[in-house]
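Of the protein chains in this complex, all but one are displayed in their positions.
Entry: chain A
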């Protein structure tokens, strides 16, 4: 608790938004049959918090992110960003998906400019695009096309495309899932430093317990589908965190236990 307060004080206190996920239930209709994916999920996220959503794959974490983003509507329950109901997508909540999904017909610069262009403010704010590219260290690739980038670079561009909008809530749907382990570790560090500098609230879906513990102040563990909140764990450790930290190792064992993997660890 002290640590989260401290991180908040160190960064911009107003940069992040509070997020309230209140008794959300959701289901898919598959050939007329209803397949429940989320069952009575409630999470309250403070402004500037970094929350990792951890659970077995296919449990419904990504669905929850789509609901938070406003891309889909929940069957039951309410979502609020700073006390305001979430009804549709808004650039204050930007998603970085597992695939970079860059637009192949646009150059790197034009991809990053997408949000500002869609909101009709690109003309006056071109500098923000350059800044965002600087932030992820890809200024020299501004004129490249997506197919010329490596996986890690493409995901960095996707990150810049999100950050250029100065989101209050950054929603990360396993953005590092498809990267090789080296790139992954580098980008984890970059994510933490970006989050610390910018102070946005971050929601990260992952199925990697170690990633969750290295990055987040809070780890929410989900059950199998339909997902329920199984545990809500605070990670009160300063950054940068060390992977071999015995405290984290202990938490990891605990979390893997919750996920039903205690025998192997």
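As a working rule, a residue touches a chain if its C-beta (ideal position, glycine included) is under 8 Å from a C-beta of that chain, and two chains touch if they have at least 3 such contacts; residues count from 1.
In this text, contacts and distances are computed from a predicted model.
Visitor: So one subunit is absent here. Using its UniProt record, which name fits best from "NitT/TauT family transport system permease protein", "Cytochrome B6", "Group 1 truncated hemoglobin" or "Crp/Fnr family transcriptional regulator"?
Guide: Of the names offered in "NitT/TauT family transport system permease protein", "Cytochrome B6", "Group 1 truncated hemoglobin" or "Crp/Fnr family transcriptional regulator", the one UniProt assigns to the missing chain is "NitT/TauT family transport system permease protein".
Visitor: Among A:87, A:123 or A:147, exactly one should touch the missing chain; which is it?
Guide: In the full complex, the listed residue that touches the missing chain is A:147.
Visitor: Tell me which residue among A:165, A:188, A:202 or A:223 touches the hidden chain in the full complex.
Guide: Result: among the candidates, A:165 touches the missing chain.
Visitor: Based on the whole complex, identify which of A:93, A:128 or A:228 touches the chain you can't see.
Guide: Counting the whole complex, the residue in contact with the absent chain is A:93.
Visitor: Footprint of the hidden chain on chain A, which residues?
Guide: On the side of chain A, residues 69-71, 89-91, 93-95, 97, 99, 101, 103-107, 114-115, 117-119, 145, 147-148, 161, 165 touch the unshown chain.
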